[in-house]
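Only one protein chain is missing from this complex, and each of the others stays in its spot.
For clarity, chains are labelled A and B in written order, and residue numbers in each chain start from 1.
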Amino acid sequence: MPVEVVTGNHAAGYALAVAGEANRFGRGAACGIYPITPQTEIVERVAAFPFTKGRVVPVESEHSAMGVSIGASLTGARAFTASSSNGLAYMVENIMTAGFYRLPIVMVAVNRTLGPPWNIWADQGDSLMLRDFPWVQLYCANNQEVADLTILAFRLAEDHRILLPTLVCLDAFIISHTQGETDLPEQEAVDRYLPPLDLPHRMRHDDPKTLGGLIWPDVTTSLRMEIHEAMQRVPEVYDECREAFREVFGREPGAALDAYETTDADTVLVASATVATTAREVVKRRRAAGEKIGLVKMRMFRPFPEAALREACASATRIGVLDRDYAAGLGGVWWQDSRAAFQGHRDDVILQDYLVGIGGGDVTPETVDRVLEDLAGRDRAGGPVWADVGNGKGGGA
Amino acid sequence: MVEIRIHGRGGQGGVTLAKLLATSRFLKGQSVQAFGLYAAERSGAPVQAYCRFDDEEITNRNLIYEPDHVVVLDPTLVGPAILGGLKAGGWILLNTIATPESLSAEFPENRVATVDATAIARGHGLGTRSVPIVNTALAGAVAKLLDLPLEEILAALDHLGFGGGNVDAARDAYRLVAEHGPQREAGSRDGDARPGAIGRGPSFLAGAGGDLPGIKTGQWANEQPKRQQYVPPCNHVCPAGNDVQGFLHALAEHRVDDALEILLRTSPFPATCGRVCPAPCMASCNRIQLDGAVNVRELERYAGDKGEVKLVPAERREERVAVVGSGPAGLAAAYHLALYGYGVTLYEAGSELGGLLRTGIPEFRLPAAVLDRELDRVLDLGVEAVTGVFINRERLLELARNHDAVLVATGLQELRALRLGVGEVEMVSQGIDFLDQVRSGVPIRVDGEDVVVVGGGNTAMDAARTALRLGAASVRVVYRRTRKEMPAIAEEIEEALEEGVEIDFLTQPVAVQRMAQADGDTGEQHLACRRMELGEPDSSGRRRPVEVPDSEFSLPCHRVILALGQSPDLSVFPEGTEVREGAELLGLLETPVYAVGDLATNDGTVAAALGSGRRVAMHIHQTLTGEVVVSGEQTRVRSDVDVWHDEVIRDEALRMHLFERRPVESGEVIGLERRHTTFDEIHAGLPSAGEAKRCLSCGVCNECDICVTYCPEGVLKRVGHDLVFDYGYCKGCGICVTECPRNVVFMSHL
Partner (left out) sequence: MSGTTETRNAAGPFSQIPQVPCTDDCLLRAGNTNCGGCGMSIALTMLGRALAEADDTCMLAIPACCGAVTAGAFPTTSYGVPTVCTTFGGVAAVASGMAAIRDLNEETGQVICWAGDGGTYDIGMATLSAAAERNDDILYICYDNEIYGNTGGQRSSATPPGARTTTTPTGKREEKKDIVGIMAAHGIPYAATLSIAHPEDFRQKLLTAFTTPGTKFLLIHSPCPTGWKAEPADSVQLVRIAVASGLFPLYEVFDGRRYRINVEPDWTDPADYFRRQRRFREDEVDLDTTRRVCRERYERIKHMAEAFPV
């Protein structure tokens, strides 16, 4: 398929559908779907897709959307869905169920501000609240990444070393509704990239098992350890998936994180999704002006790529984390995990949290500049800085 | 710090006991903890609760691994687990009926105390029957053991809002708990009450999740279901000894041949008895309390008419037995002896076999063809029949010399008569003779006659109904007693009345009278009678009829038929012989001679005669062979019955509410209009054996499998004909007991 100009939602819906279609040689595909702004176009696209062996079940709630996908996955199908914001919150119980049951479900989450009051614009607080569940989380910075990481997510999730559901996140409107050139992979190539799903613990009449029931503390501990071990294998398997992706599609889908100009940087910004792309513009400009400044663009949030982050920031003594989210009582979620990544490894770093673009506020280069100015002027890290306040970018039309 | 571990079962109130104990200490100002080890256990599952109290603040929130004392709420929990970590010298308080002395050997290092808290709890109505709540009683017992004033426990009860029976239970247990000191001193021992160590467990990705639960839930039970069997009333009363419940069960399952086979174990004449038996089984049937007795008689006929069984006698024996008389008793004896393998010769004075079955029962009740078919069943076993030979005393001695045993089954040959004065010779005949003549084709007609039949038995009814069929203008039965005392089969009385026979009860004929007419010609004939009333009971137990003074009246009468019963003819035996069933007669000879049937018992029913013949045949077989003969009556062959009851089960022991009402089936009866002209059998028989499904199978498992259907655990199974309880898993809920309609399952306390 040629490169087209489509929205992020289009790319996501397309990727989910062709991945599902690719399992027509296996036990087919299914999903429960439920609309919520701004992801609705994703499930609409899925619903319109002419599956050879697939079933789209329009349900009554996000909880049931994941429920249907769980049921389909349990019986060996490739299952997926998409949601956003309060939809994710409503789905939470089944989201964790999918994780605990080790079902390789892929969900696209369009990051939208949690409410009420109602706000439909970009904020990662919705998907980041799922951080403690057994889900791999990937964050996209453009439409191409949406298409590529969604397809890659299936291969990663379905790998027998992993068997964890995977969340692919994109910013509301900034990606979901923004048209951009996107190479939508051909079905034939996707078929090659995604072999039929073989779920080792799928429900089958010839070997009846019970998933669920009760569990004692010792066995619970054991199953949690198994999840942790699978999480630990994710970076390695992810890289294998990237390599295969490059072979099949001739394109780099993106590493767990991209280090930009960090080699000798004394100051590094850590950011994800579209905030990272904006920050990159600033870093590029400042590098040109001679500043030793770099950027780490995070794609993977779970498992958190601690080692890669430390390595990318090896030369830096000032690190600013840009969070388009707010965890009440503490600060940004990315910042918390970044800070923890350095704890016990380095104590010479000023690692400061900046809350930017909260509730979908526009994160402009000026905002990033203000962040850098603040960071440069610090002799110690402090509490989170509400970097948007007073920038005049968060109001209505 | 004092730490107490409580072992109980879900629902018994172990956690509440911990709270009660804690509360009593809290009220005295101590720091306390009470908690359960919560999991998914349900009512009945073994669970643990803990209580600790101290003067200092308690900060430890672990489980209790080394308790000072242990309380066991349920005696079935006594096992190694209760000793886990228990400190030497600590109390073990057990809820059991056992004495502490009897248990102290099991717990040599501890003080043991026991109290029957279950009985106390039940006595005060605490909990349900299967799960009594024993915690408040045991709280009282704990107080006693720990030297706490009872008032402190009562205060805790009050503080927590427990009243009534709970307070009384605590008081009782405080008073009743029995104590015993340790056998010896010792150190602590290995504890195994600690939960499993944390480590790598199973993974469902690796295929786990399908193992059997393996929880032996049978340990939860404090009662277990067992199988029992009672004697059904029908089996108990059947004079022939038939397994009535057994053959009805076979019929209900559409196993007609099996039904016949069961009947043939005890009687050669199911088709016959199925027509003429007074059926005491029906009179005793528990189903009367619901919606009417099971129509056993007709069902026996159905089996006799429709079933086919090829009888195979045992291997032929050398011994020979002579049977004198071919009535039902003689035939039954011959039949059973032939089945045992004896050579049997039957001697009949008359020209045809069958005795009273042939001569005394009219065709419309027992067609000759039916009788012949059943006779053939006996003869086909190799029984030799000699007819036309009267056995007198001398011939009897000769038979005894030529045979290994002789049975005399000559029945009741002496007909009772009644002096009725003039005209007796022409007008009066015996019912038995009348019936035999009609049967054998003597062209008798009674057209236009007023016929009076005297008596109240079946012969009276048969004679009356025969007279109707021979053209009588009226037929009147006179009987000295009331309907209640009439020995005839109730149904036959009903049918006779239907057909137009009139019955005068409490009436005694006195004399035949000829009324002189004015012209001097032979006048009308009358039967003079007197009214009677019932006085004191006589030797038969029936109330003796007494004449009412000045009550004479007369009935128009052309013919009197007597049916007053018969008595035995003992002339064949030496003077003074005491004739009774099973007694050896003619003891001077080596060969045993036995009297059988009515001759010996004077019972008067076919069924009784059959039973007598069979019992004596068995007796002879035992005498000749020394073998213990298994009766053909219901035998205890079932291996899965735990308790056999000899008593008869009555309706109040059945769960009648579980049975559906359903009307009795009787089959077609030919129309009244034809009954004055035809000797055709009036009952057509049942069209199907569906009536057999009405049998309640009282006290006997009939494999309805309701218990199997309802067993919540699915651990009650039918394997072949056996009920198998898997006590390893049976939780003792008792549903199989409450749902068994026929009281075959009962709960046994462990």
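Definition applied: contacts are C-beta pairs under 8 Å (C-beta built on N, C-alpha and C of every residue); 3 or more make two chains touch, one makes a residue touch a chain.
Everything quoted here is computed from the prediction, not taken from an experiment.
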Residue touching the undisplayed chain, where the options are A:Asn9, A:Asn94 or A:Thr367: A:Asn94
Contact residue for the chain not shown (choose from B:Gln48, B:Thr96, B:Thr601 or B:Asn702): B:Asn702
Option from B:Asn60, B:Thr99, B:Thr128 or B:Thr387 whose C-beta touches the chain left out: B:Thr128
Chain not shown: contacting residue from B:Glu494, B:Glu627 or B:Glu713: B:Glu713
Positions on chain B where the hidden chain makes contact: 10-11, 40-45, 128-131, 201-202, 204, 208-217, 220-221, 248-249, 252-253, 657-660, 662, 692-697, 702-706, 708-715, 717-718, 726, 728-729, 731-735, 737-739, 741-742, 747
Touching residues (missing chain, whole complex) on chain A: 27-28, 30, 32, 53-55, 57-61, 63-77, 79, 93-94, 97, 101, 203-205, 207-216, 219
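By our rule, only the chains that are shown with their structure count from here on.
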Distance from chain B to chain A - Cα centre to Cα centre, in angstrom: 78
Of chain A, residues touching chain B in the complex: 102, 160, 163, 200-201, 207-211, 214, 216-219, 221-223, 225-226
Residue numbers on chain B that touch chain A, as the complex places them: 39-40, 195-210
